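With one protein chain withheld, the remaining protein chains of the complex are depicted in position.
Entry: chain A
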């Protein structure tokens, strides 16, 4: 079978049997069926008769999945077949659990989220159609860099800013729609970084000076590390968004490390971050509060530590198999539809359900690293890596926050949390990964040829820089 597939890939003939797209179709069907079944269970937990919302979710998701699949088939036929199904599985379960929160809170976020799903998948399709070659993006790297800064400060601009919501200033109001530009900033930043570091990696990799036990590059090349650290702290202070700062900085260090191959960079970065964080701890009360909750939520269960305590209660009470869909109390956990959606899963589906959800993320991340490894060129490698690390870190920061591994910061769980900007950003991210994986087709394990090509290009770039 695999030999046949390989042949068809090379010859570009119509794929049959276990071609990537056929695999994708089957997996997508599985994701949709799981969602529909969960949606029905949720409906039955409330009344013996199936509510129309359960059917609606299923139908909408099926239609969107078919469209997405057809667009990928047309524009990126060789792309990784698991990305889209994993995104749909997470997205679909997200819809079910947002509906679950709706039932408890009397809200109707799930319908909005369904609309956002359609919009986001449309955005993904647009990116697939427009960006036919991922190198196209590296040409505009500085534009993306600038865009990142603009997106980050947008919520601070009077007139646009939606003000401080739940202790953070992350949203803008555009024509009555609330949007979180930071969700897109992480994408633009990764695009900028991949482009910038691909060009500078030679300079950053050579020459070393010894500071204590560390071998470090010349100080002027350290500038990006310091600038990024500073930017992360500015985000932390200005937007009161610890989670995003951690996310951006972590993605930056990972891309920097892979681009230069030097462990000194992330090591230095972490030292710088530690120093910066301790300064932030001294300067900002909200940072101190977060840390004190993390160290001891139990002495403040009724006030500052309420959300963390309720999260732990929910997961703990859920136990191994959970209270069952519809059997938990999402109304007890603040922000259960957005930041704390993982907690609702943990309570109602138990340790098993929560583990399954994390495994889905893990699979997505593993595929991301594989795409990074097999990308056609270094830009693609760095971009895929940055995007993958973004998803991995985001998952870790929010799940770890809700389970007291790290201080709790309010960020979304990719695809699962309620929130249009987050969903949109993550589907665009998937589009980029699909594109990179499609470009690498026909050269499985093609690192050697890739290396040759990129070495040649690097020389050109270095010359151009002079």
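Worth pointing out:
Note that contacts are C-beta pairs under 8 Å (C-beta built on N, C-alpha and C of every residue); 3 or more make two chains touch, one makes a residue touch a chain; residues count from 1.
Going forward, contacts and distances are computed from a predicted model.
Per its UniProt entry, the chain excluded from the display bears the name "Cell division protein FtsI", taken from "Cell division protein FtsI", "NAD-reducing hydrogenase HoxS subunit beta", "Sulfur carrier protein CysO" or "ABC transporter permease". Touch with the chain that is not drawn comes from one residue among A:93, A:254 or A:337, which is A:254.
Screening A:44, A:294 or A:335 for touch with the missing chain picks out A:44. From the options A:88, A:273, A:396 or A:418, the residue with contact to the unseen chain in the full assembly is A:396. Residues touching the missing chain, restricted to chain A, are 41, 44-45, 254, 257-259, 261, 301-302, 309-310, 312-321, 323-329, 332, 346, 350-351, 354-355, 358, 361-362, 365-366, 369, 372-373, 378, 381, 385, 389, 392-393, 396, 399-400, 403-405, 447 (touch as defined at the top).
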